[in-house]
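Just one protein chain is left out here, and the rest sit where they should.
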Amino acid sequence: MSPLERYLVVAALLFGIGLAGALTRRNAILALAGIELMLTAVNLNLIAFWRHGGHDAGAAGLVFVLFVIAVAAAETAVGLALIIALFRHRRTVHLDEADQLRG
Amino acid sequence: MVDLLEHAPLTVGRWIVQRVPEAWQPVAGALLGAAVLVGVFAGLFALTTWLERKGLARMQNRPGPNRVGPAGLLQPAADGLKMLFKEDLRPFAAERWVHTLAPLLKVVPVVCALAVIPFGRHLVALDLDAGLVFFFAMGSVTEVALFMAGWGSRNKYSLLGAMRAIAQLISYEVPLALAALTAVLVAGSLSLPAIVDSQAGWYPGGLARWHVFTPWGLAGVVLFFTAATAKANRAPFDLPEGESEIIAGHLVEYSGFKYALFFLGEYLLLFGYSAVGITLFLGGWRAPVAWLEWIPSYAWFALKLLACIAGFIWLRGTVPRLRADQLMHFAWKFLLPLGLAANFAAVLWQATAGWTFAGATLVRWALAAGLVLVPYQVLGRALLGTAAAGPRRYRFAE
Partner (left out) sequence: MDPAFTLLTLGLLAAATAAMSLRHLVACALCLVAVFLAGAGLFLHLGAEFLAFAQVLVYVGAISILIVFALLLTRTRGAESAPLCARPRGWGLAVAGGVTGLLLAAVGTARLPAGAAPPRPAVPVRELGLELMSRQVPALLVVGLLLTAALIGAVVLALREPPAGGEKEPPA
């Protein structure tokens, strides 16, 4: 396997693990953690393409990763705040129990 | 002679590395660097515990350690031996791995972080392009160690102490980074040797062009060391371990060598923040005045580091501990806006660097100083409310 392919395979596996967690876990916080894993896998892909991906596109791949990290931070902060607000109203963080549209 | 002294550590190091076979020389060089770093800072740790106990004792009108060795100088060795021979207790309910790994995770990143600091003209173990980011990243790993210690001990005081500590560390990370950013803005680099180079040269009159001798730099250094005191868990910000309130917090279930490791990690972090503060604002290894340049650079750095440590000891001996809510208010309502103001001042300083008309320096100084001092006064008065208006009263001393 070429170096690029190795990284792509690792990133695909990590993405799959994150997706499985986000889809199956009942705890909302761990679903969020699964999304973080998926974002890390995406970052890994972007950096691998920047490093080994032939065409010269400057530092665009790295800049993209920087933006993904920033967006991930914002997403986590808001997501966790939402989960805590949910917990305060309904005393639960389980996704299947938060199915009512009224507080 | 000067050159010989300046190169002495490198020459000795090269001589030692050349004793090993050709193929192993890079590995040997790296190992030697790491060993020197750990050795020197462990020695400094021992010296600091002695200095601290002596200094605090003097401030409290008692002799301090004076039984072991001349003037109690061997006290750190005795303490170390005691720590080594103490029983290593692990609570029955504790998470075995988490409880054991926490002290290591506290010490190792801090030692790594020390590697990027330029201790002398030629003495930098790891010249990274993003050295400052590396330092802060390693510093933030210790937060995880704190949490592991607190949660892994299965003790409510541990957990409470750890949560307090983490809240404090995260809050003070922001002003610390903002204060460091002022120097980065002006130097235009994240590499610590490059930041030292940006402070080269002399003002007319022989004073060094350190960043601390500018209005934004003075604000930056005060902010940086205030936030660093909190980040390193030192008095008056030592709430996470306030022994009179939550009995040493996350450390309560640790004993023997693991406790000593936590202690070591905390002091190394203090040295690290002091060293970065020196590098960013106090000229790094540079001499303060031109006619003292013959003293080797690493001696200057050591002198500045010891001065910083003395300052921290002095602070611990004289300032009472803050309350938890005061701690948070101080970080978010006072230090954070002032950090932003200092950054604006630094930007202004940089933008007006080209001014050449008569009295330009005075105008620049006035503008930048105003940009820092006005928010300081306004914020201070707004936050203290009526307490700031009248003359200061000492309610308990009357």
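Read from first to last, the chains carry the letters A and B; within each, the first residue is number 1.
One rule holds for everything that comes next: a residue touches a chain if its C-beta (ideal position, glycine included) is under 8 Å from a C-beta of that chain, and two chains touch if they have at least 3 such contacts.
All values derive from a computational prediction rather than experimental measurement.
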| item | value |
| --- | --- |
| Residue of B:41, B:147 or B:349 touching the missing chain in the full complex | B:147 |
| Contact footprint on chain A, counting only the chain that is left out | 1-10, 12-21, 23-27, 29-30, 32-34, 36-37, 40, 43-44, 47-48, 50-54, 56, 58-60, 62-63, 65-67, 69-78, 80-85, 87-88, 91-96 |
| Hidden partner interface residues of chain B, rising order | 98, 128-130, 133-134, 136-141, 143-144, 147-148, 151, 159, 163, 166, 170, 173, 188-191, 325 |
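Here is the rule we use: only the chains that are shown with their structure count from here on.
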| item | value |
| --- | --- |
| Cα-centroid distance, chain A relative to chain B, in whole angstrom | 34 |
